[in-house]
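All protein chains but one are shown in place.
We just call them A and B in the order they show up, numbering each chain from 1.
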Amino acid sequence: MPDKAWTLAELAELSGARLHGDPDCLIEGVGSLDEARPGQISFLASRRFRPYLADTRASAVILAPQFVDACPCNALVHDNPSLAYALIAARLCPEPMPAPGVHPSAVVDPDAEIDPGARIEAHCTIGAGVRIAAGVWIGPNCVIADDCELGEDSRLVASVTLGRGTRLGRRCLIHPGAVLGADGFGLANDQGRWVKIPQLGRVVLGDDVEVGACTTIDRGALKDTVLHDGVKLDNQIQIGHNVEVGAHTAMASGVGVSGSTRIGAHCTLAGAAGLAGHLELADGVHISGLTAVTRSIKEPGVYTSTVPAVPHAVWGRNFARIKQLDELFRRVKALEKALAEADAKEPD
Amino acid sequence: MPDKAWTLAELAELSGARLHGDPDCLIEGVGSLDEARPGQISFLASRRFRPYLADTRASAVILAPQFVDACPCNALVHDNPSLAYALIAARLCPEPMPAPGVHPSAVVDPDAEIDPGARIEAHCTIGAGVRIAAGVWIGPNCVIADDCELGEDSRLVASVTLGRGTRLGRRCLIHPGAVLGADGFGLANDQGRWVKIPQLGRVVLGDDVEVGACTTIDRGALKDTVLHDGVKLDNQIQIGHNVEVGAHTAMASGVGVSGSTRIGAHCTLAGAAGLAGHLELADGVHISGLTAVTRSIKEPGVYTSTVPAVPHAVWGRNFARIKQLDELFRRVKALEKALAEADAKEPD
Partner (left out) sequence: MPDKAWTLAELAELSGARLHGDPDCLIEGVGSLDEARPGQISFLASRRFRPYLADTRASAVILAPQFVDACPCNALVHDNPSLAYALIAARLCPEPMPAPGVHPSAVVDPDAEIDPGARIEAHCTIGAGVRIAAGVWIGPNCVIADDCELGEDSRLVASVTLGRGTRLGRRCLIHPGAVLGADGFGLANDQGRWVKIPQLGRVVLGDDVEVGACTTIDRGALKDTVLHDGVKLDNQIQIGHNVEVGAHTAMASGVGVSGSTRIGAHCTLAGAAGLAGHLELADGVHISGLTAVTRSIKEPGVYTSTVPAVPHAVWGRNFARIKQLDELFRRVKALEKALAEADAKEPD
């Protein structure tokens, strides 16, 4: 993996960590606490992995201050060890773009503008009016329809499809199977038959947006679907037409956002959360996994409707009762009234 | 966008709208109420956008009768403005197929029959026995396995995969990443090990079926999986083997339909609804978002089990109680009995 080695002093500096130990210790790779070899750096991401610390063979460990006394080797101490690890691992295990150029099997429309510093791999198909900036890396078997624009250093890993007019900022990263710019689901009903509403908007991504495998982002109906800078989407997410996602919001796998919903900045949506259409979520809203959001949320905070699993027999006894809940509330109210009346009648 | 301009009189006629204003006004495109320019037509889709009407710069607006008095410009009045807009936008912003022909990079089996009026784009792979009718438009990087049939004017946008024997009617529209005709999930269990049951049926689509991005429709096990005329599927839907979907039924993103379930005509399934296998849904059934359908539904109507999000603290207090519901019902019953006995004992 690694191209070269770095001293602990260098890694401490790039990550902003405090070094405990030998600044000249050479590190050439990363490994988990239990599998790292000498010459590798590891990290203690959570209390869960604490038992592996004592026996690690790593040359150094990235960890939070409370664990430094228990560290048997060199330590890089950081209040946010995951962040320090992210920065160090990116330095030790970079994935640089190979040489630029267009593979001879790619089919590129003569009206596309491909910067000579971009790389287009095998079996790509690139339409008219496409503009691809320097440092862009298009992996194999991607389709880029007419009039797309890709900003500097963006990457389509492989097998990505961009619909007409899709626009990516700089340093975007799109994983295989993702589809940006398919038609939104816009239909009018004509006496029982569906008539398609032309989908004329685009998908527009800011800088540093990441889109997971098989995630789909629909083009707008008239205006655009917009993901602002730093949005991170996991796999198999669906973003409907005309959705707007604020900067630095992250969504885990399986989330669905219905059309025209606007999500604020710095939100998180956990796995398989579902949002109805035409809602507004404030900045700093956090939605739990498998939660249905059916109304706008104006206050930051955590919102949940996850229903946790129970043994099937427990479920059988209790869940059928949900549809009798209103009746139960009325029965309890009647009891309260009866008891109050009985009390009133009592002589004492 | 537009190739030419149309008079308002022409647009009124094609959409069946009543014209208020200048019949000779020329329209050459569409725009939202707040962004439309002169020469464009806009529409008022819902009360939500009513505030933008007064200041629109559009040359005309499509709207419902109750808004006509508030319209500052020409108006096309229709009881179903979305439908009128759909028809007009399709006229103003058509997306016609470019010239027919087979791209030299496409790999077409010599035993495939491609009508000379069809278009096959770059990097497509087309198997033996495939039959493609006139007006069919296959975008780049599609795979069409042996023995598929595509009816007139159907379109695979790009990166679509059709398994062996898949059959599309006329005017079908399949979005990128969709997979029709993969194996159904059929397994027999042999003392703990799974043995694959060969999946020998096909996927058969009627006319005017639309299939969204990354939607999967499995081939039947023995008989076919069938979607009737006018069915509309959004993105990331899963249709299991041997499912039958009635005409003009629409499903939003993330719906899953398990094997052998039969859905009637003119149904709607909202986002992320899930249907168990071997069910029957009548015509005109509407399923809400994130709703689990575990039994057949014989009466038309709306069915729901969406659990709406609440602040996390409210959730923490209440949702754990669901698994004690049956106990609570029994406690209330005991109270009712005790109170009834107490009443009976009372002297008055």
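Note that in this section contacts are C-beta pairs under 8 Å (C-beta built on N, C-alpha and C of every residue); 3 or more make two chains touch, one makes a residue touch a chain.
Not measured: the values here are computed from a predicted model.
Undergrad: Out of B:N74, B:Q236, B:T249 or B:T268, which touches the unshown chain?
TA: B:Q236
Undergrad: Pick out which of B:P98, B:P116 or B:G192 touches the chain that's been left out of the picture.
TA: B:G192
Undergrad: Which candidate, B:L26, B:V68, B:C93 or B:L335, sits in contact with the chain we can't see?
TA: Counting the whole complex, the residue in contact with the absent chain is B:L335.
Undergrad: In the complete complex, the non-displayed chain touches which residues of chain B?
TA: Here the touching residues of chain B are 105, 107, 123, 125, 141, 143, 145, 159, 161, 163, 177, 179, 182-183, 185-190, 192-198, 200, 214, 216, 218, 222-223, 236, 238, 240, 254, 256, 258, 272, 274, 276, 278, 287-288, 291-295, 297, 301-308, 310, 314-315, 317-319, 321-322, 324-325, 328, 331-332, 335, 338-339, 342, 345.
Undergrad: Tell me, which residues in chain A touch the chain that this view leaves out?
TA: These residues touch the chain not displayed: 1, 30-32, 35, 48, 80, 82-83, 85-87, 89-90, 93, 95, 103, 105, 121-123, 139-141, 157-159, 173, 175-177, 210, 212-214, 230, 232, 234-236, 248, 250, 252-254, 266, 271-272, 289-290, 306-312, 315-316, 319-320, 322-326, 328-329, 332, 335-336, 339, 342-343, 348.
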